[in-house]
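All protein chains of the complex are present and in place, except for one that has been dropped.
Right after this comes chain A.
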Amino acid sequence: MADLALARPRRRTLRLRSGHVGTTLAALVLAGAVLAGLAAPLLWPLDQSAIALDNIAQPPSLAHPGGTDDLGRDGLHRSLYGLRVSLLVGLVAAVVATVIGGLVGGIAGLLGGWPDRLLMRVVDTISALPHLLLGIFIVAMLRPSLGAVILSIALTHWLSTARIVRSELLSLRTRPFIDAAIAGGASRARILRRHLLPHILPKIALATTLMIPHAVWHETSLSFLGLGLPPHLASLGNMINDGQRSLLTGAWWASIVPGAVIVMVTLAIAALAARWRDRLDPRVRAELNL
């Protein structure tokens, strides 16, 4: 028996391989961004709204690598603080959206019948509306704050998760091992916890990860439109907006620095999430020879 034992597949969920330059680069960018965001208040304890009118609109230099804006504030410093906000909002909003989507999709997929039809028509209806417009509507009804932004994102981004969870449950329900578990006397709660959840949790986690860059963009868009955080607090969106005016006077860095930060970080997250998705799918994994 022992010599027939099959080799166990090695676990390599997070191990990076040499040769995947893009993945490594994305991981480094993301790790750098998260570390910089977390450590910013320690490394660079400068009041983000402190105005220095003797130092306005300076191009990038050694003293100010990101230049300064029309109120003399350091562009890189404010970008880091804006990044903190973006990452926090992106993560929290993605998690909240996943919880909402998971609950709706779970109820629809488990109950079936009219609750399923009703909930899915609600999902279709909301999908038919433009996300940003709906998001603007939600923040416009609330006072501008971090919470309002998160709510606006969460309430517009749970739809895909609901659909994923529902369709997974519908297909899992027909698999013979569910019948076998029922025949073994398992209760509905036990089947959900021990037989269904282990299947859908990785997919939900992946959906959440893929949602983070969307959520970050949504926050940036809202802030750019002046509907996000109050203007004195740095956010990548309102920095890009502020920088527009300076662009006309030749101060290109005011918009470019926060813009570059948001593009790099969201691309890094999206690249890593896509790579993770490829690894989770055995067919793609075989194709890529991972």
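Note that in this section contacts are C-beta pairs under 8 Å (C-beta built on N, C-alpha and C of every residue); 3 or more make two chains touch, one makes a residue touch a chain; residues count from 1.
The rule is simple: contacts and distances are computed from a predicted model.
Asker: Which of the following is the UniProt-recorded protein name of the chain this complex doesn't show: "histidine kinase", "Cytochrome c oxidase subunit 1", "Cobalamin-dependent protein" or "Nickel import system ATP-binding protein NikD"?
Answerer: "Nickel import system ATP-binding protein NikD"
Asker: Out of A:Ser61, A:Ser187 or A:Gln244, which is the one that touches the chain we can't see?
Answerer: Per the contact definition at the top, the residue touching the missing chain is A:Ser187.
Asker: Spell out, residue by residue, where the missing chain touches chain A.
Answerer: Residues 1-2, 5-6, 8, 175-177, 179-188, 190, 194-195, 198-199 of chain A touch the chain that is not shown.
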